[in-house]
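For this depiction, one protein chain was excluded, whereas all remaining protein chains were kept in their positions.
What follows is chain A.
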Amino acid sequence: MDSKERILSSLKNVVGEPLPRPEINLQYKTEALTEIFIGVAEASGTEVFLATGDTVAETIETWSKGGNIQSSVPALQKKYPLVFDEQVPFEKDKMPGIFVTEASFGVAENAALWLTDHELSSRLLAFIPERIIVLLKADTLVPTMHEAYENIGAEPPFGFGLFMAGASKTADIEQTLVKGAQGAKELAVILY
């Protein structure tokens, strides 16, 4: 008997009666999603900028202070072409100084942003650049993770999916918070 069979048969011998799949009834009416999102994001060290469709580009420029910007957002790719190459991910010349992407939605309760292969174009781009800008349409905000996973279930299946809720951080040395442990050192969200 191989290990799979051995595990399954050991479990089946003692498993007992199946219990019903519980109802998940934890959604409540939440207002002021934008305010909640901004509060939580700022508390975890993310900079949030309010913009309109017309001022997004300007906000990107100001925050970037002239660094090497690359973007996976179709509308921005002409201006900030993506030269990053997954085959040589650590090559300095190809790595963006600032990477700009757009989340498909955001979650107010924890300021998490949902990004998949589709938005990122290369998975590593969510981790390797030192500074990241995520664009987010304010009307995509959902109150909690319950609605968030409802969205995910309704979207076409992803290969890689990520909730990003800030810049990389660690508190492993005497509980002192240090930003930029491994991934991005700074994260900015442009809400429009």
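What we mean here is this: a contact is a pair of C-beta atoms (placed from the backbone, for glycine too) under 8 Å apart; a residue touches a chain by one contact, two chains touch by 3 or more; residues count from 1.
The rule we apply is simple: contacts and distances are computed from a predicted model.
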For the chain that is missing from this picture, which UniProt protein name fits: "Lactate utilization protein", "ATP-binding cassette domain-containing protein", "Secreted protein" or "Carbon-monoxide dehydrogenase medium subunit"?
"Lactate utilization protein"
Touch residues of chain A, complete complex, unshown partner:
2-4, 6-8, 10-22, 24-26, 28, 40, 44, 86, 89-90, 107, 109-112, 122-124, 126-128, 144-146, 148-150, 152-153, 157-176, 178, 180-184
